[in-house]
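In what follows, a single structure is set out as C-alpha cells and then discussed.
One protein chain omitted, others in place.
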Amino acid sequence: MNEFMKKLTESAGVSGCEEEVRDIIIEEIKPYCDTLRIDKMGNLIAFKRGTGEKRKRIMLGAHMDEVGFMVKSIDDNGALKFMTAGSIDRRVLIGKRVLVGKEKIPGAIAYKAVHNQRGEYEVLPKVEQLSIDIGFSDKKEAEKVVSAGDYAVFATEYEERGDIMKGKAFDDRFGCYAIIELFKTKHKHDIYGTFFVQEEVGLRGSAPSAVSVNPDYAIVLEGTSAADMPHEKDEADFPKMGEGVVVTISDRTFFADREFLDFVKRIGKEKKIPFQFKQPMIGGTDAGMIHVANGGIKTMVFAVPSRYIHSPVCYASKRDLESMIALAKQTINNLK
Amino acid sequence: MKNIIRTLTEIIGPSSYEEIVADAIEKMVSKNRKLEIKRDVMGNLIVRRKGGGKKIMYAAHMDEIGFMVKHIDKNGYLRFAVVGGIFNHNVIHNHVRFTNGVEGVIGIEEKTFNWKEIPSAEKMFIDIGAKSRSDAEKLVSIGSLAGMKATFVEMGKRISTKTLDDRIGCAMLVKLALSEIKGDNDVYFVFTTQEEVGLRGAKTSSFGISPDFAVAIDVTDTGDTPECHVMEVSLGKGPAIKVMDGGMVVRKPVIDFMKETAEKNGIPYQLEILAGGTTDAMAIQTTKEGILAGVISVPTRYIHSQAETCDMDDVENGVKLLKAMAEANFSKKVM
Partner (left out) sequence: MKNMLETVKALTTASGPSGAEDSLLSTVKNLLKDYKVKIEKDGLGNIIVRKRGDGRGLVAFFTHNDEIGLIVTKIEKDYLRFTEVGGYDEKVLLGQEVTVYGKKEITGIIGAKPPHLQTKDEGDKFLKFSDLYIDVAMKNKDILKYISIGDRVLIRSRFTEMKQNSVCVKALDNRSCAAIALYMLKHLENVKSHPDIAIVLNSQEETTMAGSRTSAYKLNPDVAFVLDVTFAKQAGHEQGYPMDKIGFGLGANISRPIYDFVKKTADENNVPYFIEPLPSMSGTDAYAVQTVGRGITTMLISLPIRNMHSPVEIASTKTMDDASKFLSLLMSNIKTEDFKERIIK
C-alpha cells in the first residue's frame, strides 16, 4: 500500500482551506527542492535547479484543493446546513459520510427515510433541503463543537487492489503526487512545482503563480473523468481507465499549441508511453488561466483518467499515473 | 476594398487555427515596407507603424466560430463540438469546409428530431462523403477544425457573407496599415486570435504592448429588421461608437473623443448599446493597471450565420474615423 498516497488523498483540502494538504506536500518535497515558498494566495511554489547549460523554466502545475462542503448554519435540531464548494453532482450527496472541521468529526449527509417520502420520491432535493448530521439533537450542544464556516469532506478511505486505486480527491492529488515524484529525479531544465489553491472554484490559484514564476513552458498535471461504461450509440468516447495518460487537445478554456502537441505525441510514441486523448472542448483546467498569463505561455495538460471524479469515491489505475509521470519527465527532458 | 474583404472572409480560420488568415494578412500588409511585423506566442499578428508619440492599439480578431471533430464513427460520419458561439439553428444542412480544404454537410439525427426544437450539437454530425471510418481518417482526424463554407452575395452597397465577424475588422485594419497615417503616434495593428472563445489573444497582446489607448474593431447587431429587439443601430447610418455591451461599459471621455473626431471630420456615426456579447476591448481594458479602451463597430445583420450583412459605406466611414483617431494628438486634454 502506498502510504503516502493514502495520506495525501485522505487529507482534507476543500477549496479555500488547503493548509492540511499543503503541509503534507511540504514535508515530502522539502528534501528535493532548492527553494520553497508559500505565496499570498496560499499556493506552494517549489524550485529545483536543472543540470543543463541553456536551461528553460518549466512550470509543473497541480491543484491541492478538492470539492467539498462548508457549514452555513446550525439548525434547531443540531443539524448542519451546508453549501458546496466546487461543482458536485447533486445526485451523489444523499447518504454519504463526511468529516467535519479540523477535528474531523464524523457526519452523514442526511435526508428523511424513504418510507416518509410518499409523493416526493421522484423529487431530487436541493442542497438547501439537506443537512449534515453529526449526531446532536440540540443546537446549543452542536455550537460548542462546530461553527459556520467549518469545512467538510467526504470520508472516503484509500485502498488498493493490484493496479487499481480507490479513494477520493484523485482530482487532483494525483497531480500533486506526480510533481513530487518528478522532483525526486534530476532534470536538464529548471523546474517549478506549483501547487495551486482554489482550482475547483474558478481556476484561481494558477494565474498568480504563473505571473510570479514566469515560465517558458507549463505542464498541468490533473485527474480527469474516465467513462468507459458500454454505450450503444457510436459517439465520442471519454477516456478509458487503464489505457494511458490523457492528453488534452482542447477544452472549454484552452487549445493546446499544435506544434507542442505534435512534439508530445512523438515523444509518447518514441518512448512507448501509452497515451490517449481527451474528448475536445469539454471541461476546463488551470491551463486555461496559465496559457494567457504574462505574454502567453506554451502549455500542456496531462491527466490520469479516473472514474467518478467530483464524487465521494473514484477508481484509477497505477499504470496510468506512472504513464503521466513518465510522459511529463520525457517532455521536460526533450524540450530545447 | 471588396477584394480584401472577399479574400479574408473566405479563409477557414476557427479559433486556434488562425495561421492561414495571419499569412494572408501579412502578405497584404508587407507591401508597406515601413511596417514592423511579428507574431507572439498565442499567434497574434502584430503590425507596427512606429512613432515617437502615444501608443495606440487597434485590435481586430482573425478567428471565426466553427466546429471541431471529436469522433469518427464506423461509417465515416464525424461527430463534432462547437467552437465559439455557434447558433445551432443556423448550421443545419449547411456546407462546411475544413482548414485542409475537405468539405462536407451538417446533418441531424432524424429519429429524435422534433421540428419544434433546435437540436443540440450531440444530435448532429458532419458528412464528408466517406464510406467508412478508415476512409474518413484519410481526410480528417480528431481535433480537425472546420468553418462554414463561404458564399459572397452583393446587394447594392450591402455585402453578405460568412465571418464578417471579424474579418471586416481585419480588412479595415489592412487598409489602414497600407495607408499613410500622419502624426507621430506609435500605432499597433493587432490581429488577435481566439476572441470567440474568450478574448484570449487580446489578453496576451495587450499585456505585451501596454498601449496608452486601444480600440477594438468588431461587428455589432442592428435594430433595423422586422420585429427585432430594440436597438438604435441601422445599416448605412455610419460606424457605431460603442457605449456599452454585455462585458464592458465604455468611459465617457473615450466616447466623447470618438464623437468629436467624427464630427470634426464630417463622418457619420451611431451610438451603440449591445445587450449580449462583447469584444476584445473588454479584455484589453482590464490588463494590468487598466487601459483606456473603446470600440468602433460595423453594424451587421444576421451575426454568426453564413450570411452576415453589412454596408460598405459604414465600412469606408469606419476606416476614415479610425484613421482620424490614429492621427490625433493625444495630449492630456483629449482624454
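As written, the chains take the letters A and B, and residue 1 is the first residue of each chain.
The definition used in the following text is that contacts are C-beta pairs under 8 Å (C-beta built on N, C-alpha and C of every residue); 3 or more make two chains touch, one makes a residue touch a chain.
Since the model is a prediction, treat every value here as computed from it, not as a measurement.
Student: Pick from B:261, B:285 or B:306: which residue touches the chain that isn't shown?
Tutor: B:285
Student: For the chain left off this view, which of A:42, A:215, A:244 or A:305 is in contact with it?
Tutor: The missing chain is touched by A:42.
Student: Any idea which of B:20, B:118, B:153 or B:249 touches the chain not displayed?
Tutor: The single option touching the absent chain is B:249.
Student: Applying the definition given at the start, please give the residues of subunit A touching the unseen chain.
Tutor: Touch set of subunit A with respect to the missing chain: 14-17, 19, 26, 30, 33-43, 69-73, 83-86, 147-149, 151, 198, 201-202, 204-205, 207-209, 211-212.
Student: Against the chain that's been left off, what residues of subunit B make contact? List them.
Tutor: 223, 229-232, 243-244, 247-253, 255, 271, 273, 275, 282, 285-286, 288-292, 335
The criterion applied here is as follows: only the chains that are shown with their structure count from here on.
Student: Any idea which subunit B residues touch subunit A in the complex?
Tutor: Per the stated touch rule, the residues are 15-17, 40-42, 68-71, 73-75, 79, 81-83, 122, 142-143, 194, 197-198, 200, 203-204, 207-208.
Student: State the interface residues of subunit A toward subunit B in the complex, per the touch definition above.
Tutor: So the residues of subunit A in touch with subunit B come to 234-237, 249-250, 252-253, 255, 258, 277, 279-282, 291-292, 294-298.
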